[in-house]
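And now, chain A:
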Amino acid sequence: MIYYITSILLVLIGMYAVLVKKNLIKIVIGLSIVDNGIHLLLIAIGYVKNGTAPIFSKAGLQPNQMVDPVPQALVLTAIVIGLAVTAVALSLIIRLYDHHKTLNINKIRKLKW
Partner candidate 1 sequence: MSRFIFSFGIFFLIWLGFTSSFHYQEVIVGAFLSLILAFLSYKSFTERGLFYLNPKRLFYIIKYLAVFTIALVKANFDVARRVINPKLPINPGIVTYHTSLKSDTAKMFLANSITLTPGTLTVDVIDDKLYIHWIDVISEDPETIYNEIGKDFEEILKEIFR
Partner candidate 2 sequence: MSPVHFIAVPLFAAFLIPLIGKVSKELVKIIPGIVLLYLSYLSISLFPIGVNRPIVEIIAGFNPPFGITLYYGPIAAFLTTLITLVGFVIWLYSYKFIIREPTEKYYMLFMMLITGSTGIVLTGDIFNLFVFFEITSIAAYSLTAFLRDRDGAEAAFKYLLIGSFASTFFLLAIAIIYANIHTLNLADIASKIKDIPLTTRLFILILIIIGLGIESEMFPLNGWAPDAYSQAPSPVGAVFGGIVVKAAIYSLMRIIFLMFHTADVLHFLVVMGVITLLIAEMSAMKQQQIKRMLAFSSIGQMGLVIIAFGVGTEPSVRAAMFQMFNHALIKSLLFFAAGYLVFHSGSKKISALDGLGHDKPITSFFFAFGALAIIGLPPFSGFWSKLYILLSVADAGLMVPVVLILISSIIEAVYYLRVVSRLYFYKEEATDVRRTPVSGLVAMGILTVVILIVGFYPNLILHWMTPAANDLLDKAAYIKFGLFH
């Protein structure tokens, strides 16, 4: 339960950063926090009370003792995707800083109207 709420709170905190912080890096951090919130949510969805990792690494482990492996697999993918997006975002920030000499998003709006 608390995981659900925490994950949504993480999403909201991240979004707040994206919506309000002026620094591009902070915005990207905000995006990452959002991502993490969603990942946590996925993991929480797969959680089973007293469940263990879904790996049959020794005899006697029963499927019903395990957590749902699907969300974990999905999170793995989602993490990689989040990483890729963050990397691209950072490279764009490097470019933006080169051209604008600032990281303030309010000052980077040559394209408008």
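The candidates were selected such that all candidates are chains of the complex that A comes from, given by their letters.
Everything that follows uses one rule, which is that a residue touches a chain if its C-beta (ideal position, glycine included) is under 8 Å from a C-beta of that chain, and two chains touch if they have at least 3 such contacts; residues count from 1.
Keep in mind that this is a model prediction, so the values were computed, not measured.
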Touching candidate - 1 or 2 - for chain A as found in this complex: 2
Partner candidate 2, residues of chain A touching it in the complex: 11, 18, 24, 27, 31, 34-35, 38, 41-42, 45, 70-71, 74, 77-78, 81, 84-85, 88-89, 92-93, 95-96, 99-100, 108-111, 113
